[in-house]
Every structure is written in C-alpha cells, then in structure tokens.
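The full complex has more chains than appear here; those shown keep their coordinates.
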Amino acid sequence: MNKTDLTRLLEEVARGTMGVNRAAQHLFNLPYEDLEYACVDHHRSLRKGFPEVIYGEGKTAGQIQGIMEKIISREAVVMATRIDPEKAAQITAAIPGTTYHTDARILIWQNQKPAMTGRGTILIISAGTSDIPVAKEAALTAQLMGNRVDTLFDVGVAGIHRLLDHRERIQSATVLIVVAGMEGALPSVVAGMVARPVIAVPTSIGYGTSLGGLTALFSMLNSCCSNVAAVNIDNGFGAGYMAACINRA
Amino acid sequence: MNKTDLTRLLEEVARGTMGVNRAAQHLFNLPYEDLEYACVDHHRSLRKGFPEVIYGEGKTAGQIQGIMEKIISREAVVMATRIDPEKAAQITAAIPGTTYHTDARILIWQNQKPAMTGRGTILIISAGTSDIPVAKEAALTAQLMGNRVDTLFDVGVAGIHRLLDHRERIQSATVLIVVAGMEGALPSVVAGMVARPVIAVPTSIGYGTSLGGLTALFSMLNSCCSNVAAVNIDNGFGAGYMAACINRA
Amino acid sequence: MNKTDLTRLLEEVARGTMGVNRAAQHLFNLPYEDLEYACVDHHRSLRKGFPEVIYGEGKTAGQIQGIMEKIISREAVVMATRIDPEKAAQITAAIPGTTYHTDARILIWQNQKPAMTGRGTILIISAGTSDIPVAKEAALTAQLMGNRVDTLFDVGVAGIHRLLDHRERIQSATVLIVVAGMEGALPSVVAGMVARPVIAVPTSIGYGTSLGGLTALFSMLNSCCSNVAAVNIDNGFGAGYMAACINRA
C-alpha cells in the first residue's frame, strides 16, 4: 500500500463510503500477508516510506522468492540483501526484471527508476580498497531510496593528503557515510572537517585485534567528534537506509 | 523403566517377594547400562518423566545407534537432537520406524503417538523467518512430550501490529516460547502482554555485534518483564523440554 | 485495576451503559498515570496478575515514594526491589505500613496478607551461605505472589551428601529455584533429580574467573539437564516472579 492507495481509502472515508473504525482497522492491522514462514508487512511502505527489505541470510531461495513475489504485487520496488550468488541465480531466473549486484550482494526488482527526491548529495567514503563492497551496498541502497550518491574510495588516514585533497567534495555533501575497518579512524577525521551528520560503518576487514570489526566499531563510537553515529559491522545497507531517512527533503 | 514397571516392582515389595533393600538398590543404582562409550540412564524416564534424550553432536552415527537401541528396548519413545543429514540417513536405515525432521535436525523413534497430557496450549513465536528451525525444534520436543502446540512465525518488533493482531492467541496460551535472534527484543514485548511464563530462546541469527547470539541472550536476561527465563543460544530442544515440564498437569 | 474493577466495567458494557469502543479504549490505553518522571502502569495487575514492581536502582527515594503512592491508591500490594537502607529509611518513614527486608533489599507495602493461591510448594535452594540474600529475594517475591515457599541453604556440590539427604523435599516441590555462584553446578545436579521445572539463578559470589557471575550463568545455560532455564545474575526477584507464574493453578 503506497500513498496513492492511502489517499483513495481516505477519500472513501471522507465520502462516508467507509466507516472510520473500519478504515483504522484496515490501516493498522490488515496489511500483512501470512505465508506461514513469513508475515509480509505491506503496511511498511506507508509507515516508513519504503517497502519491507528482505534480509537474505538464513532464508532459502524459495522463501526469498515467495516474499519478493508478494511484495512485487503491491509495490514498485523490492530489495533483498545478503544474497549469495547461488540464491541470486535461482531468483533472477524465477522473477524477470530482477538484477543482482555481485559486490554488494543485493538483489533488486523495480518497475521504474526511483525519483531523485533526496536533498543534495550523499557522499560515501571508504578507507581502503577492501572496504568497497560494504560501501557499494550503502550506495545502492541510498540510490534506490531516491538520492544522488557520490563515492570516494581508498582515502584512509595513512596518507591524509589524499583526503584533504577532496575537502570541497566532502564539505558540500548533505550526509556522509564513512566505511572503515582496521582502526576505524577515518570517520573521526572526516567528521572533524564537516558540520553535517556522518554515518560510520565499521567493516570486518583486518585481523588479530581488529576482532572482526568490533575495534573499528568501538573506535567510531568513541569518536572525539560528535556528528557521528554508527551502524552494525559491515552493515552498508543500514547506513544507506539511515542516510536516506536523514536526507529526505 | 516406566511407571508400570515401577508399580510391579513395588507390588513385589508389598507382597514380600522382594526385600526393601534390594528394591532400593535396584531403583537407585541399577537402571543404567554401560556401553563402554556411554552409560545409558534407564532410570531417567522414572525420575524425570521422559527417557534420556541423545545429544548428537560429537557422537558417531554408530554410537548414537547403539544408545538408541538400548533405550528402544525399554521405552516407548527415543529422541536424538543435533543430528546432521548424513548421520540421520545411516541411523534411519538401521533402525526401522525412525523419522528424521530435517529443519529441526531431530531423529525420533516411537512405538505409539504420545498422549496429550499437557494443559492448554504451548505457543511458539518466532521473530523472523530465519529463526524457524530453532522454533520447530522446540515445537517437536513439546509435542513429543504430550502437549498441544501452536506456532506464530515472523512477527518481530519491526512491525509491532503483526504481533498485536494475535493478542488473543497469545493471551490464551498456558506457556509461551519466544525465539529471536539479532536484538532479541521480542520476548520482552510478548512477556509484557501476558501473565504466563515465557521461555526465551536466543538464536545465532545476525552478524557483527549479534556476537553469535550472545546479544540476544543478554537482552532476554535483561528483560524489563519478569515472567521470562532463558535457555542457551539455539537451544530449541531445551525450551520445548522446559515448557513441557511447566505445562505438565 | 484488578479483576473486580474489570468485572464491574464489563457488566456496564453488557448492560449497555458503556459502549464497547469506550470500554476497549479504557482497558487498553487509559490505565497508566504520567508522573513526568514515570508512567505508572495501572493496567499491569490486570494483564499480568500482579501490580507493577518498582526497580529501585537509579531512582531517587522521592521518585520511588511517588510511584508507590500512586500504586497504593489502586492496589492491595506494592513491592520495590534493590532498595538500599538509606532510601528504605526515607520511604518507610513517609509511607506507613511499609516494611523493609534488609537481606533481600526489598520494600513491601500491603493492606492484607496474600492468599496462598499457588500449587504445592516452591523450593528455594542455595549453594552457599553467601548466596542467601539472593535466595531470600526470590523467597519473598514468591510468597507475596501467593505461594508456599520452602528453603534449603548451603548445600553445594562440595558435599553432595548434604543435598542427597534432602531428596524427598526436593522431589516433592512443584517448582524449584536454585541459587549458586562460583561454578554454578548446583542447578544441574538438582535438575537431574527431579521432573519439575528448575529456575537457575547465578550469583556474583566468587572472584577471578567467576567474572561477576557470568561463569555461573553460562554454566547453568549449558546444563546437561533440560528442565532448567536461567534468569539474570543476582536476579532473585525475577526467579521468584517466574516461579510464581509457573506455579499459578
């Protein structure tokens, strides 16, 4: 159910062809569908501005396909994250119009390009080359949710001049996503350069005391700059989603 | 040894055909069998109301089969948990009447359907689709121990209306098992809605700071509701077993 | 609001003197009171069978007193946990009829003795002398919620005969609470002796690798017996509450 559907329903209420209580009931309780293994939440696009996104891990290809088909029947876009290539192959074969983004491990079906509704530009910065897949997951998500996205990869603090050289691009973004593993220092340095909100994404890149990304995460949460908030380790999708919510006009 | 066997023995004692000391000895010490690699505890069904359940991890198919055969010779039901498909294939081939439940990774042999002896209904709720295997392990266990079981899957807190919509089913259960990974918030919300005991089962679903289920577990142990107790991560069997003990008339 | 109030309200609905919608609204939304620093949940005794219990830590004596007075105006019993002696002194001075239980750090006001509505007896076992305060918190809670409570203190596994000597009392309880710090082995041993549900309560007693109770907790969650579920470290209150929910007829 999107805003158009909603408007129609509300007009019926205004015309008296639908009672207020029934409408409220309809809006709050009905819009989910029980697939036995999943309760598809059709109400979500109304409540949150974007339809339910499918988290692929721990679900079979068949389950993912089933949920996607239910959403496709009502929405203009569907997105599934953390999809490995095998599941992707099965699903793209079964649902025409679905595209798989290998790096970002994201599956997308859409029946039209998303309108660019966000303000300005969301800039996505990665500290290293190995952090790029997570950065791309963020970029794809933000774009799909209607934002202009710019990227700046491999500008970690080991050579701070590479970063300073892009000061202008950095300072003109409306929201920034900074992706870094290892010591996770980059979000602090970037946040120190801008007044805008920075979403920090720790990655599991590193070894030993990187502790699978916990060190980068804890670093980011201890940033000496305060325009920083963090999402879960390797959660590019969440960062893109949060940035899009912030950037909504 | 079940209650019938026990009664017979006690009658012999009453008739004087068996001495008290010998009977006591028999009851307390004898009923286990030493297989060299396992001490099968035949006394357990008397002491605990259900025969010994075999924990499959770290045991060979041959060892599991050996223990099952010993229990089968004395009991009406045998259950083995955490059995992978390879071991299951070997054992079901060797012991007729054994059924393998793939999702729940449980192997069951029984010579009759269990009588429904529990009170009311045990309701098993899962937060997500990926938590279903653990939920099914709980469901199967509770059923086998003589309980009516109802299930409600994929009703996590991201769309709280899906949960509220089932308020009646939730409030009419006698015991509830709530299975959730990631942030593990669902048991708190459910427990806030009922007066009945809630068994919380954390799952290892999630990544990054889900810490393999520790975060969900710790969340559940910190529930702001007090009708909640937790079992180990992914321990659907334990939750089903505990719920059955609680639900015994 | 208790069951009597509720019945009265429902009778008004049956007589038509109150509309269904208004009643539903009343039941679901109204029964809490906003004190600015607290939303007292008067609906809880209806929903959960016992009024809201106040968690004392992090609240001032004034805040606790304010919440207690609001609950007293509507309920027959009020309970506040984790109250230190200083706050207790202030509050007992301000609210006549309030009793402070030093060991258990619990504050109770009640206008009548609770009816003994639970089945059989809840047995509370502690491994050591140092675990007694937590055991008493559990005992007091279960009693206040209408249960007969029996206790067995200092019967840890270092001298297993002390435990076995009480086999009869142990096997005749309807629910058991086992409180242990250090290695937390006692709940496993007790659970192996009974068919009834065991609530395990880890305590922070110990040093070094007891890790403030985490070791005892993890031990209990790994119990080789399955009729065990655990509550948070030192959470005697939660164990008593959960046992009472289980023991409700």
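By letter and in written order, the chains are A, B and C; residue numbering begins at 1 in each of them.
In the analysis below, a contact is a pair of C-beta atoms (placed from the backbone, for glycine too) under 8 Å apart; a residue touches a chain by one contact, two chains touch by 3 or more.
Computed from a prediction, not measured in an experiment: that's the story for all the values here.
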Number of copies constituting the complete assembly, 3 shown: 8
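Heads up, the rule we're going with is that only the chains that are shown with their structure count from here on.
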Classification of the chain A:chain B interface as same or different, half of numbers criterion: different
CA centroid of chain A to CA centroid of chain C, Å: 43
CA centroid of chain B to CA centroid of chain C, Å: 26
Centre-to-centre distance between chain B and chain A (centres being mean Cα positions), rounded to whole Å: 39
Overlap residues in chain B, where contacts from two or more other chains coincide: none
Residue ranges of chain A touching chain B (in the complex, touch as defined): 28-29, 32, 36-39, 41, 43-44, 47, 55, 57-59, 63, 67, 202, 204, 212-214, 217, 232-235
Parts of chain C lying in touch with chain B, wherever the complex brings them together: 47-50, 53, 192-197, 199, 217, 221-222, 226-232, 235, 237-239, 241-242, 245-246, 248
Contact footprint of chain A on chain B as seen in their complex: 128-132, 153-155, 158-159, 161-162, 164-165, 205, 207-209
